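The structure under discussion is supplied below as structure tokens; questions concerning it will follow.
A single protein chain has been omitted; all remaining protein chains appear in their positions.
Should a chain be cited, it is by its letter among A and B, assigned in written order, with residues numbered from 1 in that chain.
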Amino acid sequence: MELIIIGTGGVAGALTRFGIGRLVGRYLPGAFPLATFLINMTGAFLLGLSAAHIAGMPISQVFIERYGFQIGFLGAYTTHSTFAYESIRLVEDGEWKYFFMNVGGSTVVGLLCCGIGYVCGV
Amino acid sequence: MMQSGKCKLLKIYIGELQRYEGKSLYHAIVLKLGELGIAGATVSRGVEGYGVDKLIKKAGILDLSADLPMIIEAVDTEEKINTVVPVIAPMVRRGMMYVLDVDVIKHG
Partner (left out) sequence: MGYSYFAVAVGGFFGAIARFGMSQWFAYPVQSTGFPWGTLVTNLLGCFILALFLTITLDLLVISPLLRVGISTGFLGAFTTFSTFALETVQLIQAQQFWYVGLYLFSSIFLCIAMSAFGFIVARGIEQIRANQQADQETAGDLET
């Protein structure tokens, strides 16, 4: 049942995200949502890497990597809702500079990380 | 019986997630204060703050919004508050507690 593999990856991804969030909050505090940014960038890189890694292979051969790692872990590890929520909170707190940094940075750096990850994986 | 005049305010700062015997600690404290006959108690949630652990919790960062500060306030006569403090203090394993002098203008 691929659902169990996805779910298990999801557990690991969510826990890693939560743990990194609290670590960053403890040692690198600030108004900028650094944890979510770092998590999304590393996740995008890893997904690019993994996608290149399994490209062309039959699904049956890369089942765990596709469902457990890509969909389960990385999908749960990275998060779009937290990114959007923290962006709006930046606006509410009047941190406009950080808002544009977060939105622009996440988009540009995120795509770059994914692309670079893919190139590395080839 | 609490009347207007000189009384004591008991104030407790804890984390939202702290538990006590299967319940949330803030809830357990309010129940206990009621049990001990304290005239009134209020719980409010802080939107941001830090304690001994130096981890700044805040509502604006998702992972840090998990354990926001809870503030419990209770006002009663000095005798009443003095009997309550040794019961409540061991419940609060982590956090801060203090007692303040207050002049009650109105109550009831």
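The criterion applied here is as follows: a residue touches a chain if its C-beta (ideal position, glycine included) is under 8 Å from a C-beta of that chain, and two chains touch if they have at least 3 such contacts.
Remember, it's a predicted structure, so these values are computed and weren't measured experimentally.
The set of chain B residues touching the chain not shown comprises 15-19, 24, 45, 47, 59, 62-63, 65-68. Within the complete assembly, residues 2-3, 6-15, 17-19, 21, 40, 43-44, 46-48, 51, 71-72, 74-85, 87-88, 92, 103, 106-107, 110-111, 113-115, 118 of chain A touch the chain that is not shown.
Basically, only the chains that are shown with their structure count from here on.
Chain centres here are Cα means. That of chain A falls 38 Å from that of chain B. Those residues of chain A that touch chain B in the shared complex are 17-18, 20-22, 25-26, 29, 31, 33, 35-36, 82, 85-86, 89-90, 92-93. Considering their complex, residues 53-57, 59-64, 66 of chain B touch chain A.
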